[in-house]
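Worksheet: the structure to be examined is printed underneath.
One chain of protein is taken out of this complex; the other chains stay put.
A, B and C are the chain letters, set down in written order, and residue numbers restart from 1 in every chain.
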Amino acid sequence: MADFKLIGQSFAPQDLVAKITGRAKYAEDFRAEGMLFTKLLSSPMPHCRVRSIDYSAALELEGVVAVLTPDEVPQEEHPFEPALTNEPVYEGEPILAVAAVDEVTAANAIELIRVDYEPLPFVLNPLDSLRPGGPDANTGGNVYNGREITTLKWDQSVFDGVGPDQMPIGPGTEEDQWEYGDLEAGFANADLVIEETLYCQSVSHHPMEPRTSMAYWQNGKLYMHGSAQSTAQARRAIADRVGVELDDVFFIAEYCGGGFGSKIRGSVLEVIPALLSRKAGRPVMMRITRAEETMMGRARPGMLGHARLGMRRDGRITALDLFLVQDNGPYSRQGDSSTSGDVSALGYTPEAMRASTVSVLTNTPPRAAQRGPGGVQIVSMLAPVVSRAARQLGVDPLQVHLVNAPNHETEFGRGPYPITSAYVTEALTQCGELFNWSERRQRSGQRNGSKVRGVGMALSPYYGGTSGWDGLVVIRPDGKLYIHQGVGNLGTHSVVDTAKAAAEALDFPWENTEVVWGHSSRHLPHSSSQSGSQTTHAHTRANWVVGEFAKTLLQELAALELGGSSSAYQVSGGRVFGPGGSLTFAQAAERAIARGGKFDGHELPEDINDMTRTSATALAGQGLVAAAKDNLPHTARTYSFVVSMIELDLDLETGMHEILNVTSVADCGTVLNPRSLIAQGNGGVIQGIGIAQSFKWAIDPTWGVHLSKRIEATKPPTMLDIPTELIFAAVDLPDPQNPVGSKGIGEPPVGAGAGALVCAIEDAMGGQHPSHQPLTPDKILSIVENDCLPCGRLETHV
Amino acid sequence: MEKLDLRSRVERSVSRRTFIKGVVATGATVSAGAYVLRSSGASTASAQGAVERLVTLRVNGQDRRVDVMKQETLAMTLRYKLGLTGTKIGCDRADCGACTVLVDGVPKYSCSLLTHQVRGAEVTTIEGLANGDELHPVQQAVVDEAGFQCAFCAPGFIMAMVGTIQESPSLTRDEMAHALSGNLCRCADYPKILNSAMRAAEYMRSTTA
Amino acid sequence: MELFRRALNPWSQEVLIGVSWTLLYVAVVAGAAFVIGHAVYAAFIAKKEVPPTEEEVQRAAPGAPEQVERHTLVSRISHWILAVAVLTLLVTGFVPILGLKFPWVTIHWIAGLALAVYTVFHTVHAVSKRSLGSMWISFKELGEMWDRLKLVTGKDGPEPPKPGKWATENKAFHHLTMFAGLAVVATGLLMMLRVDTIFAPANPYILSDSAWGMMFVLHGLASVVFVGAIMVHIYFALHPEKHWITWSMIRGWISRRDYAWHHNPSRWPVAPKSVPLKGVKQRETPTPSATGGES
Partner (left out) sequence: MAVIHDVMPAYELFQPTDVEGAIALLNEHGESARVLAGGMDTWDWLKDRTKRVTALVDLAGIQELREIRATADGVDIGALAPLSTVVKDPEIQQNYSVLAEAANKVATPQIRNQGTIGGNVSQDTRCWYYRAGWPCYRAGGNICYANTPASLNREHAILGADRCVAVSPSDTAPALIALDARMVVQNRSGEREIDAATFFIGPGTDIEQMTVLRTGDVLTTIRIPNAWSGASFYFEKVTDRKSWDFPLVNVASALRVEGGVIQDARIAVGGVAAKPLRLFRVEQAIIGQPANEETAAAAGELAVRGAEPLRLNGYKVPLMRNLVKRSIRGQETV
C-alpha cells in the first residue's frame, strides 16, 4: 500500500465553521429583491383527475401575482413525473401553484380556488393490485416489467388458502427474475429448510432540510438555489425539466441539509419556482413544508416477500429462494427489489439461488433510492431468517456468516458478477473481537426480571462505487491548488475527502488547497452525484487521475522551461524540481499561462465530458488547468461491506428495548478520513436501527390519505434511542481497483444496523421472528401475548 | 347563511366566510418588501389590550426595532425580518429542533413561539455566539470534534448545547444525551455530536474557571 | 338560513352530514305557535260546544253501551311504550345538541330499537286485525276537514258531519308520525352500524358518504318533525277539551255521551252489549270494515 500523506488522516472539512456559525447558506437562506412566495395546491386524494379548476377568485386577491397550472409545465407520458399535474397519482401531489407577495396571501389564495375532482380507483397495498380484478394505480398498468409498465394479475388460486398474514406467491415479472445453481438439490442437501414471510415498511427520507428552492431569471438565464446531492447532475436535470439549455442554468447548492437519496438530482419541484418566476418576472421562493416533504419528498419502497432458505449443519447456506413484491410508488421504476437479490446473493453466497420480484405501482408517495436501497430491506428481512435457522441448527450466527462469507474470488448473483475485493472474513473477525461476540453471546436469553437479553448481528454488502467521471484542477499563480468538484456537499465530507486524492497525487500540502464546489458558475466538472456510495470511489479515482495528469503537465512544463526530460522531474511540496532546477506552483502557473495550449486549458483532452470541457474552457488562461477523465481499469463490481453486532435488553412487559452495545466494522477499502468514516458509519447504522425500531409511515387504507405527515408521527430515531457511544471500525485494507484503495461507505451501514437490531430482538424473543418492522412495543407485546402480529394481515402502510 | 366547514373549523362561531372577507379587506394594505409574512394589515384595528405591531427585540445583544405580525413566529422574524438565517426551520412544528434559540438563556423552539412573546427577553441565535472570528467555546469544541454532517440541525443543536452547559456545566454523557434529546439529526451523527457537547462542557468549564 | 349541515370529507369533498339544527328551533317555534294559536282560539274565539243532553245522546246512539271501547289493552300498552320510546329518543337525541351533554348514544339506540320493535309489532297487529282501513283518509273526509277549517276561521259553510272512530286530524297525525317514524327507524337502524353496539362493531364505511348524508338528513328531518308533532300531541292530550281522549288512552273506553257527542255513530257503529275493558277477547265490534267505514 502506498504511503499516503493525506489519505487516512482525520480532517475537519473547511466548510464546518460556516455551518456552525450560521453563515452557511442553504437554499432557503437566500433573498432576492422583489421575491415572491409560492404555495401549492395539492391533491386531496390518492388518485383522481382534475375536471376543472377555477382560480379566478385567487387571482383577484390582492397580493397574488401569478398562478402556474399543469398546462404550463412540461408533461410527458407516465411514468415521467411532472411538477404539476391534472391527474394526481398520490395524495399530496401538486396540481397548481400560486405566487404572491407573501405566504399568508398565497395560502389564502389557495383557499379561494375551486377544484372539481373525479376520484379514480387507487391502490395502496401492492397485493391488492395483484388480485384478480384489483385496482391499478395507473391507467397504463400496475407493475413494472423491467422498465416497462404492464399489467399483472395473479390467479385467484394464488390467494386461496393463504392466511391473512402470509405471503401469497404468484408469478414475478419476466425481466425481474433470475436463478443460478440447482435450487432443489440445494434444498435437498440442506439439514434445515426454513420458510418465512418477509416484511419491510416504506419510510420517508425526511432530510432535515426540506426540498425548498428559490429561482429567478436574469438576461434569459435561470438562477436556481436548491438543495441537491449533486451540483453537476442537478444542474443538468433542471435544464432538462425546465426545458432550457444547460448553459442557461446556474445552480447554487453549496450546502445540502441532507438527502439520503431523495435529492440526487435535486427535485422535480424546482420547476415550479423556475417557471413561476419566469411568468411573474420576479424571483420566487418555494418553501416546502414538512408535510409537503413527507408527500412530495421521496421514500424507500416497502417490500413484502417470502424466503425459503436451506442450511447445512455447518451453517453453509445451500439454497435461497427469494420472492419479493415491491411497493414501487406511482412513478419511476425503483431498483430496490433487484438490488435485494444481488445483496443477498453476495452476503450469503448461497450455493443455489432464485430471485423473483414484482414491482407494483401504488398511489403512495413517490419513491427514490434511500441510503442502501434494496440492501436495507433485504438485510433487515433476511438476517433474522438466517439467525433463526442458525438457532435451530445450533450454529453460532457469527460462524454462519464466516462460513458463507464472500472473498475476492467470489462471483455472485445474476451475472454472476466478479467483485474487486471483499475483506469480509477480516471484517467479521474484527467485529467479533471488538464486540466480544463469544462472551456477549453467552448472555443471550438471560432473564433479569421482565427483561431478556438479545444479541444479534448482520452483514450488509452494498455497491461501493462507479468510475469514468472527470476531474478538474487549476494551479493558479497564487500558488494554490484549486480542485473543482461537481458532487454535492451532503455533509459526508466526501466533497473534500475525495479531493485529497488530487493533492495526494501531486504531493501537495493540504493547507494550500482550495476545494471549489456548490455553484455551477464556479466551473465544475462532470461529476457523479453524491449517491449510491459512489462518490468516494468515483472521485478519488477521478481526482487521482487529474492529479496525475496535472503532475505530468507540470513535469512537461518544467522540462520545457528548465530543460531535461520530463520524467526526470519530480513533483512534491508545491514544487516541481529536477535536473534543471525547480519551479514553485505559483511560477509554474504563470509559465503555464504564458505557454497556453494544453498547459492552461486552451487544449483539452478529447475524452472529457462536455460539461467539464465548458468549465475548463472558462478557466483557461487562469493557471495550469488540468482536466481528465477517469480511464483507470474497473473490471469488476466494487462492493463494500459492514457487519454490525448489537446487544440489547428487551422488556417483555412493555415491548420496549434498551440497546447496550452497537459495534460495527467496515470493509470499505482504505480509510480516507477516519473520523468522517466513523461518523458516516455510525450515522448509517443508527438510521438502520431507526428503521427497525420505530421509523414508519401511516396511510389510511380507506381514504389513501397520509396520517403521518409530521416527524413526530414518522418517528425517526432520536439521541435516546441508541447508546451514547457506538463503535465503528474498518479493516482498512485497500481495494485493488482504486488508486488510493478506497471504496464507498455511505450505504452498507444502514442495512447492518437494521439487520442486527432485528436479529437481537429476535434473539431476545427466543427465536420468534417478528416479520413486521418497525418493532414497536405493540408488535412485541402482540407476539409475546398472542403469538401473532397486531394487524393480522400484511399491511404495507401501518 | 351558515355553512359549517369542519375542516377549517372556525372556533365555533366565526365562519370561514367572515374570515375570507377579512383577508380580502386587509389584502389591500400589503406592503412590498415584506417577506414570507406580510408586514401590515393583519387585523383592521388594534383592539384594546392588543399588542402593538412595532416592537423592539433584543437579539444577540442588540436592540432591533421590527414590525411584527400578531401570528408571526420568532423563527420567521429572525430569518425574514432580521436576516438571521442561521436559525433553521426543519419542520415548523416543534418536531425537529433545528430552530432552537436561547430565550433568556433557555433553549426553546423558535418556530413555536410568537415573536410578541419574547418582547423584553434576551434572544440568542447561532449568529450571536462567536465574537468576531473567535468562536464560542461550544463552536470550537464542535470544530475540534468535526461534529455534524449536513449540519442543517447544527445551529439548533449548538444553541441547545450552549443553554444546557450554561445551566449545568458538568453533566454526564447520559445526562447530556437527555438534554440534547430535543434535537433531531437525520444524518444520525449523534455520537459525534455528543463528543462535541462533552468537549464543549469541558471548554466552558475551563473558560469560567 | 341553511337547511343542511355540511362538512369536507377527508378528500376535501363537500358532504352532507345532516340537517341544520336551526330546524329544531323552527319545529319548536312552529309547534309552539300552533299550540298558542289553538289555545287562544279555543279560549276566546271558538264557540263553546255544549255537551249533548241525555236525550240527544239517546237519540244519536240508541244502542250504545255506557262505556264504548276505543282502545284495546294491547294498543294502549303499545301506545305508552311508544310514547316512552319516542320521548326518550327525542330527549337523548336533542338535549345534547341543546348543550346539555351526557352519554346518550346507548340509551338512544336502545330506545330506537324499542321503537323499531313497536313499529314491527304495530304493523303486524294492524294488518292481522284488518284495521288498516279505519285509518284511511277518504277524499270526503278531506272535504269535511276543509269545511271545518272554514268554520273555524269564521267563514260560512255547511257543518261537516262528525267523524267515525278516528277523527281525520287524528288520522293525519298518525300518518305523519308513521312516515316520520318509519324514516327514523330505518335510518336509525342503519346508523347503529356507525357505532359499536352489542350487535356489530362500528363500520361507517358500509355506505358511501353521500348515502350516509341522506340518512342523516332524513333522520334529522323526521326527528325535527317529531318534535313539532309531539308538542302538538301532548298539548292536545293535556287540553281540557280533549281529556276524554286522553282518558280513553288510559282507560280504554269513552262514555256513551262522548261517543254520541264527538262521533258519528253511523260511521262508527258499536254493538249494544259490548262490554268494555274486559271485552278485548270477545270484542265483536265491527270496526268500520275495510271499506273505510262509511260511504
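Criterion: a contact is a pair of C-beta atoms (placed from the backbone, for glycine too) under 8 Å apart; a residue touches a chain by one contact, two chains touch by 3 or more.
The structure presented is a predicted model; accordingly, all values stated were derived computationally and were not measured.
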Output for the hidden chain's shown neighbours is A, B, C
Quick one: which of B:Y80, B:Y109 or B:F148 touches the chain that's been left out?
B:Y109
Of A:H47, A:R388 or A:K715, the one touching the omitted chain in the full complex:
A:K715
Residue touching the undisplayed chain, where the options are A:S56, A:S567, A:N631 or A:T654:
A:T654
Hidden partner chain, residues of chain A it touches:
39, 41, 44, 103-104, 106-108, 110-115, 289, 291-292, 448-450, 653-656, 693-694, 698, 700-702, 705, 707-708, 712-713, 715, 717-721, 774, 776-779, 781-782, 784-786, 790-791, 798
Counting contacts across the full complex, list the positions on chain C that touch the omitted chain.
7-10, 12, 15, 17-18, 101-106, 194-196, 201-205, 212, 216
To test your reading of the contact rule: which positions on chain B touch the chain that is missing from view?
4-14, 16, 19, 22-23, 26, 42-43, 46-47, 49-51, 69-71, 73, 92-95, 97, 100, 106-109, 112-114, 116-117, 160, 164, 178-184
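The rule is simple: only the chains that are shown with their structure count from here on.
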Quick one: which chain's Cα centre is the longest way from chain C's?
A
Could you give the separation in Å between the centres of chain A and chain C, each centre being the mean of its C-alpha atoms?
72
Take the average of all CA coordinates in chain A, do the same for chain B, and state the distance between these two points in whole angstrom.
30
Flagged in chain A as touching 2+ other chains are none
Residues of chain B that touch two or more other chains: which are they?
8
Chain C residues touching chain A - in the complex, by the definition given at the top:
10-13, 205
Where on chain B does chain A make contact in their complex?
8, 20, 23-24, 27-28, 30, 32, 34-38, 79, 84-93, 95-96, 98, 125-127, 129-130, 135, 139, 142-144, 146-155, 158, 173-174, 176-178, 180-181, 183-194
Would you tell me which residues of chain A are touching chain B in their complex?
10-13, 16-17, 19-26, 28-29, 31, 34-35, 37, 61-63, 101-105, 108, 111-112, 206-210, 255-260, 285, 287, 289-290, 490-493, 675-676, 678-680, 682-687, 690, 710-712, 716-720, 722, 724-726
